[in-house]
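Since the structure comes first, as structure tokens, the remarks are kept for the end.
Here the complex is missing a single protein chain, while all its other protein chains stay put.
Our next item is subunit A:
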Amino acid sequence: MKVQIKNVNGVFAWGWQIPKHDQKVKKDHNNSIVSGSDVDHQEQNSDDEDDEEDFCGICRASFIRACPNCKFPSDGCPIVIGKCKHNFHVHCIFEWLETEASRGLCPMCRQVFELRKGVVINDLHYVTFKELILKRQKEQNEFEATAEDDEALARMIAAQEGNNGDVPVDDILDQDMVVR
């Protein structure tokens, strides 16, 4: 007997259940399955690049796809929900927060990035993120404390070298940073 497949109909699709705005998230929800109507909603928006809720603001890929460094979406490449209501792939936001330049801030709104409490998919990452943010904030405080000293030092160097104003103090500051 020969079987010829003429047509295939998908009967389910998956997506993240991302809390919209102030909607409360119930802890007993299964976070990786959504109803068909939500999927329709996502498909309608899939061409709209600026829909912050369905796209990772860092890699710009849809949340139903993996981040650029992962092959498979879902459990292997989860997302996190920010307190500021901005959501990202865990890998994307973590890579950003690991850079000193991030100063621990959300890429979208520049508030200190914290994970929203009471969201199941955040639970796994809560401690790691908290530690990382604390590290960034500590650096920032130290930086602010030494910035004034650096400027005074740069002016002193400029004066010693008989600088006639050709080299801005900022340039000397940049060099100083590189040395450190």
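Simple rule for what comes next: contacts are C-beta pairs under 8 Å (C-beta built on N, C-alpha and C of every residue); 3 or more make two chains touch, one makes a residue touch a chain; residues count from 1.
Criterion: contacts and distances are computed from a predicted model.
Look at the chain that isn't drawn here: its UniProt entry, checked against "Ribosome biogenesis regulatory protein", "Metaxin-2-like", "E2 ubiquitin-conjugating enzyme" or "Signal peptidase complex subunit 2", names it "E2 ubiquitin-conjugating enzyme". Considering A:13, A:61 or A:120, the position touching the chain not shown turns out to be A:61 (whole complex).
Although one chain is not displayed, its contacts with subunit A can still be listed: residues 49, 57-61, 68, 92, 95-96, 99, 101, 105, 107-108, 110, 165-166, 168, 170.
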